[in-house]
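Missing here is one protein chain; the remaining ones are kept as they sit in the complex.
We call the chains A and B, going by the order they appear; numbering starts again at 1 in every chain.
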Amino acid sequence: MKTIKLYFKYLIILLKSQMQYRGSFWLLALGQFLVPFSVFAALYFMFERFGNIKGWNFFEVALCFAVINMAFAVTECFARGFDTFSNLVVSGDFDRLLVRPRSTFLQVLGSKFEFAKLGRLVQSATVLIWDLVNIQVKWDFFKIITLIFMIAGGVFIFTGIFILTATLCFWTVQGLEVANILTDGGREMSQYPLSIYRKWVIRFFTFIIPFGCINYLPLMYILERAEEKRILCMISPLFGILFLVPCLFVWKAGVRHYRSTGS
Amino acid sequence: MPEIEVEGLYKRFKVAKRSAGLGQAVKSLFHREYRIIEALNNVSFSIESGEIVGYIGPNGAGKSTTIKIMSGILVPDEGKCCIMGRIPWKERVAHVKNIGVVFGQRSQLWWDVPVIDSFELLRDIYAIPQKEYLENLDLLVSTLELQNIINIPVRQLSLGQRMRCELAASLLHGPKILFLDEPTIGLDAVSKIAVRQFIKRINREKNITVILTTHDMNDIEALASRILLIGKGRILYDGDLDYIRNCFSTHKTITVNFRGNKPQVDTCVAGISGVNVISCSEERILLDVDTRTARVTDVITILSANLDVIDISIDSQPIDELIVKLYREYDI
Partner (left out) sequence: MKSNIKAYFSVFRLRLITGLQYRAAALAGIATQFFWGFMHIMVYEAFYENAMGTQPISLKQIISYVWLQQAFLVFIALWIRDYEIFNLITSGNIAYEFCRPCGFYGFWFAKLVAQRLSGATLRCFPILIVAFLLPEPYRMTLPPDFLTFCLFVITLVIGLLVLVSISMLIYISVFITMSPSGSMTTISIIGEFFSGMIIPIPLMPSWLQKIANYLPFRLAADMPFRIYSGHIPADEALKGILIQLAWLLVLVLIGKISLKSITKKIIVQGG
């Protein structure tokens, strides 16, 4: 579609811009690699000391880690424009977007793509591969699909959260760090199978922000520990994908509000 | 049918009150107070195709609010606006294809890449057919003399070069209406003149309607025949610049270069009421003449009679002074 072609043209100009600063690019990418790497190292050391966490072994938890970090990495790359949307509003550059004959959604997406964030993607991909080699699972076609959906579902959930946070900027640009609870917090929490937490946590992260759909439920399916509702467990990541839809409506409402109250 | 028709626009904003001091800051943690600002109060005007209109007023008068409504960014609380048959905020995408906007302080170009890359992306954003794009590009590059800078990253350009590129970028898609917000701010004299000449030219050749917001009255003098004055949210004056000049122009400055006796000069003009000596040297005298009480021709006659005059020049009050008077008159 033409819109996708246009999006790629945005990416190309952003790539050209960032290639001007080649030196800092590698440093930044390294930093982006080290951040999840240090968390993973901590995870490894904790398991070295404690052996398991509430019955889950290291590779099972590492699978959760890899899935959620990959989803986050992909989202950070593509939806960074929404993540840093407060800058666009504060500087008044969002007005510039409104004067162009394209949807604001596309333009915000195309406003930022930090290629250095690929460092995080490399790290989580490495963990995923290492984990797939070591984990005790009999892989079949459906399980692989489930795994892919887990990551895709995560991407959609994180993107949805980014969009919701960005929409908040239309009302206020302060206090937005609370949203980090959902993004960074959600990511750190979902490194572990959600069953290790208290009940209210599990409920919140299954029904309100559906991380459970890409973490505990499909994991049970893959590890063949789901006694009942196996199909539900397998397709649960799709609910994560659906999460994006209401977020888009909220975005539209936010733009409408901005246009009637000004900045 | 005028190209732009604005009727009865109202717009109010809620702004949080912030007070100084530590005590007040703690208070504000618990209770926020707001005040209502009336940015636009029954604003109406209409603009025909091909006009160049200067939209002036002090800061906070409502200029940028009006521009935002006309470009479709902002939705007014009340009132109508019809531009080329469309309501800007209702049909944003369609409307925006016909307008170009230049914000003097903010760039629409991508900072780190060559100008031409920005142009090409704009071509894709506006879906300009390649043939039309190349035609427009050629014309703009030659008129604005961008040949040498089009391959340079925007961040390396001087302000004057950047502004010329901004103007080109805003016209690539062939809009019928151009909104210019402080286009000459910060530019050196040469660039200012280049920008003004360019605007005059595209207005003449392509009949592009230009709405110019600026604090630089020389821009207005050079370009706009019609002035819209807005103050505290109301349109206070809608007419031509000459009328303002005639109304408010009360003084003229006479500069005389001469040979001869200085003391003679002092005495001969001392008697005339309404004439003040601004400065006086061995070869030149500057006089300020209040045209309400004295006549310039009389003063010149007296001077010529008493001095060996080499050169005389007569200057009107600078437009900035007139505008200050105008603002004071309307209490804004």
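We adopt the following convention: contacts are C-beta pairs under 8 Å (C-beta built on N, C-alpha and C of every residue); 3 or more make two chains touch, one makes a residue touch a chain.
These numbers were taken from a predicted model, which means no experiment stands behind them.
A.B. asks: Kindly state which of the options A:Leu30, A:Val90 or A:Val245 is in contact with the chain not pictured.
C.D. replies: Of all options in A:Leu30, A:Val90 or A:Val245, contact with the hidden chain holds for A:Leu30.
A.B. asks: Check the options A:Thr3, A:Ser38 or A:Asn134 and report the residue that touches the missing chain.
C.D. replies: A:Ser38
A.B. asks: In the full complex, which bits of chain A touch the chain not displayed? Write them out.
C.D. replies: 21, 23-24, 26-28, 30-32, 34-35, 38-39, 41-42, 45-46, 48-55, 172, 174-178, 180-181, 185, 188-189, 192, 196-198, 201
By our rule, only the chains that are shown with their structure count from here on.
A.B. asks: Spell out the part of chain A that touches chain B in their complex, as residue ranges.
C.D. replies: So the residues of chain A in touch with chain B come to 2, 5-6, 9-10, 13, 16-18, 20-21, 91-93, 95-96, 98-102, 259-262.
A.B. asks: Going by the contact rule set out above, which residues of chain B touch chain A in the complex?
C.D. replies: Against chain A, the touching part of chain B is residues 11, 13-14, 39, 65, 68, 71-75, 89, 92-94, 96-97, 99, 101, 103, 106, 108, 110-113, 117-118, 121, 124-127, 153.
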